[in-house]
Structure formats: C-alpha cells, structure tokens
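My questions will all concern the structure given below.
Missing here: one protein chain of the complex. Every other protein chain is in place.
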Amino acid sequence: MKLFKSNKSAGLMASPYIAWALIFIVIPLCMVIYYGITSADGNLTIENIATIFKPGFFKALKRSVFLALISTFVCFILSYPLGMILSSMKLKKNAYIVTLFILPMWMNFLLRTLTWMTLLEKKGVINTIFEFMHLPTISIINTQGAIVLGMVYNFLPFMILPIYNSLNRIDENVINAARDLGADSLQTFWRITLPLSMPGILSGITMVFIPALTTFAISSMLGGSKILLIGNVIEQEFTQLYDWHLGSGLSIVLMIFIFINMIIENLADKGGVNK
Amino acid sequence: MKKKLLSTILTCTIIAASLCACGSEDKSSNGKLYVYNWGEYIDEDVITQFEEETGIDVIYDMFETNEIMFAKLAQDTSAYDVVCPSDYMVQKLIENDMLQELDKSHIPNSKNIGEQYYIQASDFDPGNKYSVPYCWGTVGILYNKTMINEPVDSWDILWDEKYKDQILMQDSVRDSMMVALLKNGYSLNSTNPDEIEIATQDLIKQKPLVQAYVVDQVRDKMIGGEAALGVIYSGEAIYTARENPDLEYIVPKEGTNVWIDSWAITKGSKNVENAEKWIDFMCRGDIALKNFEYITYSTPNDVAKENIEDEDIKNSKVAFPDLSTMNTEAYKYLGTETDRLYNNAWMEVKSADY
Partner (left out) sequence: MKKILERIYLAIILIFMYAPIFTLIVLSFNSSKSRAKWGGFTLKWYTQLLSDEAVASALFNTLAIAILSTIFATIIGTFTCIAMIGLSAKVRSILMGITNIPMINADIVTGISLMLLFRFLHIGSGFGTILLAHITFNIPFVMLSVMPRVKNINFYVYEAALDLGASRSYAFFKTILPDIVPGIVSGALMAFTMSLDDFIITYFTKGSGFETLSTLIYNEVKRGIQPEIYALSAIIFIVVLALLFISYRAPMSKAKDN
C-alpha cells in the first residue's frame, strides 16, 4: 500500500468524486425525498406517498409490477439457454460475441422501440406481410402484450450479458469433476451450473426488472397511452400536472421497490461468496 | 498505430465540437428568441423567413397539450419567450402571473386580427392585454367514409361497439372530458362533481373501444386508414381531406368547444423585443396567409382571409365555420380545485383496466 504517501493523498485524489457523488447523487435523492414528504405549502405530509393506494395509482403500480415480472421472466427464459450455448461455444473472442448483443443498444432505446411500433401497427409491416400471405392479421399494438414485447426486446441484452459472463466463468474442471463422480447432465446442471451462475442471473433480473418496472416510453409508444404504468403516472405528474410533490412521493415508492431488489441481490451475492 | 489514429480522431471531434458550439453562439447577432408552439402548427418556412428578415435566431420547440406547456413554464417562465396557449390556458397563465402585458404599439399588425375574435378572446383575456389570437377552430369527429356507412352527427358514435378498436381519442384532459360531458348534455365547463363522475364513467366504458389516446397522431393515423373515427381539431379537416379524400369532418349536434390559440409573452422572457417582433410578424397579412395555406387552421387574420385565392376554401364552412349554426362553448379555466377533479378523473380513465 505504498502507492500513496499517506491516507491523505488518497483522500485528496478521491475528493473530486466524493464531492461529485454528494452533489449529483446524494443531494438530489434527498431532494426527491424532501419533495415527497412535504406538501406544496411546505408542511410535512405522507399524503403524497399514500396516494399510491388510491385505486387509479395502485392499479398502475400493480400493472407495472405484473408486466415487469413477465418481461423479466421471458428475458430469463430466452437468455439462459443462449448464455449456455454461447459459453459452450468457447469463443476465443468473447468481446466480439458480446458486442453482437450490445450492438442494438447503440441504436438508441427509442429507435428500437419505434421499430416495433412500425412492425406491429394495424397497417404495419407484419400485418401487411400476413395479408399478402392471406394469413389472419394480428392486432397486438396497444395491448399489454405489445408492451411486454417492447420490454423484452429492449432489455434482453441486460439479461444476456451477466448470465453469459457468470456461465463463462465457471471452471470447466468443476463440471468435469461432477461428471466423474457420476452426476448425469441434469444433476450437474441443477447442482453445479445453476447455483454457480446465480449471481449472473440475479444481476440480470435486477437489470431487467427495474427499467421494466419504471419505463414510461415503451408503454406510451406501444400501448397507445391506453395502458398506464407507474412510470407514466410519475412522468405525468412532472410534465403535465405539475405536481412535483406527488411525483416525488410516488418516486419514493419506486425507491422502496429498488431497495428491496438491492437487498435481495446483496444477500445472493454474499451467499455466492460463502460457497 | 491505430490507437493513435483513434485518439487523433477523437481529439479532432472534440475540438470541432467546441468550435461549433462557440460558432453558433456568435451567429445570432440580433439575439435569440425561444418560441414554444403546438406541434405541426406553423409553416417552417415562416420561421426561416423571420430569421432572415430580423436576424434573430429562433429556437423553436413544440408541445402536445396545454398542460405540458403549463408544466414547463411553471418550472421556469424564462424558458421560453413566446408561447401559444389556448383560451382557458391563457386565463390560467394570467391568473398565475406567468404572462406579461403586451405593448400593442410594438405590435402594429395586431390590428389585422378581426374585431370579433378580440371580443371572443376578452372572455379569457379581459381587455386583450396579454394575448393576440393566432388560430381558432372547433373540435369534431373526423371519420373515414369507406369504413362507416351511417350518418355521423353525434358524439354517441364514439361509444358504438361496432367500431371497437377503430376510435382515436384525444390524449388531453379537457378535450376528452368535453366529449363525454357534451354526450350527456352537460356543459363542457361543468364544475359539478356528479356530472364529472358520470362523464368519467362513460369514458371508462368507452375505453375498450378506443384504439389509442393520441394527440397529433390522429391526423396521420386517419390518413393512413389505421382508424375509422377520430376526435380532431377543425384545422386538420382540410389537410386530411386533401391527403385522403375518404375523410370527412363534422361537428356533432350536441355541440363542441370553440377555441382560440393566442400568442403571449412569458413573464420571465429575456427577449421581449424579439418576442414582440415575432407576434407582429405572425400577424402580418402575407405571413398569416402563408401559414394558413400550410397548416389549414382557421386564421383570425382578416387581411389574410381576404387574400385567400382559392374561393372554395375562402367560403368553406369547414375552414371558417359559421358558429351561429352550431352549439358551441369555449373552455374556461375552472380553478385549482376543479382542475384537480378533472385531472383525477382523467387519471382514472387512463389507468382503468379494459
């Protein structure tokens, strides 16, 4: 530890970021909390947070949780086999294949969502092709299904990457050892591969669940503004109804969800280390 | 080697970036003007012409609904210099002390606006101190004749099960509530909680039939044949009929909202002089005409109307409706309490399951 002359110089080097983190991470969050627990006239209140239990708001939250869970699940189901296939391919150039899955992200999230709008519309690309082939047309746009599709499409890379990374890190020898000890492939999977890839799975789940839970662009673009998610509600409070206190109160509710998520991930992380 | 090349490119980009940023600052010799207007509500050439004639650099932003505009200004009234709110929103802005009085002597062309529009506008802007009318019109139903084989004359058709998934509603509180209130025979300015509740329930009942709640997209979706019926502003009628002859606009017999969108200068405006120039420019006969021909929203500008060459349009009942033949009412700002009632009602509609 002789990199620094003293603790002080390390502190000095870290100080710009400490200041940065205070100003741009900690204080802003405190402001959200402050707005969330006060009313327009400056009095303390829990009304803003309690609004979540009003029927309209609660419905939006329930719907968001439901759709986010489905999307996360679908992402997981799609990603895990993919991760296994990719890691079994023993790619020499990891970065290359990984980039292949990050690549669509460089196209910007809204362009990707826009794509599905174009595809799914009543007179959109898919229906035109179906009509041409004399197949029945689908009407999925402006439904919950369209929103789930949009979420899966957008957030899939967030699930693929951590799962692939954790699977890739599993020591070949451990699996071979299990095989040598007589485990069949199913047993090896349940007892070795799956537990060892748990950290990747959990971090994938958080990385998909949170944006899916809180999105407002996907639901307004693919849901025709008919399907209100909690993200839409918060966005409206800020951009249309001009009620920052209520908007912040609802954000606090979201933060509670995020916090729970964080604890779960932390617990899993520790569990992984102990093993 | 490649790394060096890459870093050189990167550095060049950054330097170019900072140069460009500085360059654009210098260009605006006569200052800037921040304009906040509705989407698809101006001929872009008019902006260019204004910039060329005055040397003012226009920063032009668009909003979708009055409410979005209000929230933006409430954050910071100096964010924009000139805005174009509708009647009730002008009133709300005035009551919240977010606009400044206009010096009409700096806006000589404001005399081009017809007297009757000033009279109408004094309902929401007493004495016409804060605003100058830009466009006006009604709200009605645009329908596709090939998809609908019955006469359309009532808001009730928007509740007809036959047209499930073929209906486009406006994604804005007042316009959607208006439809439901009028359908039930109430005033579109109703402050009665029971009436608002009935209207809300009606909108929830209607939700399964609605394809989407949209604002500016109604136009393109109707032209593209995505839907059969859409609630739309009268100004789009000429344009949509031109693009798709199957489309027809009607004002339902129960009545509708007659609105005026007006230019106003924000309280915090840092470029008042430029803002006045802008409003004056918009009131100029030739400019208003050019604008009208492009956006096809009814102009209150008498000089512009005189000079419309197309006699059909000049005498068109769609472009310049005779309000005495229909049952119209203008929106009023209903105060904070009722505002909240409407917002909660709309929230309930939007979050309802269907």
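Read from first to last, the chains carry the letters A and B; within each, the first residue is number 1.
In this section, a residue touches a chain if its C-beta (ideal position, glycine included) is under 8 Å from a C-beta of that chain, and two chains touch if they have at least 3 such contacts.
As the structure is a computational prediction, the values presented were derived from the model and not from experiment.
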Displayed chains contacting the withheld chain: A, B
On subunit B, residues whose C-beta touches the chain left out of the figure: 2-3, 6, 10, 13-14, 17, 20-21, 34, 36, 39-40, 59-62, 64, 72, 75-76, 79-80, 214-217, 219-221, 224
Residues in subunit A touching the chain absent from view: 1-4, 6-7, 9-14, 16-18, 20-21, 23-29, 31-32, 35, 78, 81-82, 85-86, 88, 93, 95-96, 99-112, 114-119, 121, 123-125, 127-128, 153, 156, 206, 210-211, 213-217, 221, 231, 234-235, 238, 244, 247-248, 251, 254-255, 258, 261-262
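Note that only the chains that are shown with their structure count from here on.
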Whole-Å gap separating subunit A and subunit B, where each centre is the average of the chain's CA atoms: 36
Residue ranges of subunit B in contact with subunit A within the complex: 65, 67-68, 70-72, 74-75, 165, 171, 207, 210-214, 224-227, 343-344, 347-348, 350-354
Subunit A - residues contacting subunit B, complex: 55-57, 59-60, 63, 121-123, 139, 142, 224-226, 228, 232-233, 236, 238-242
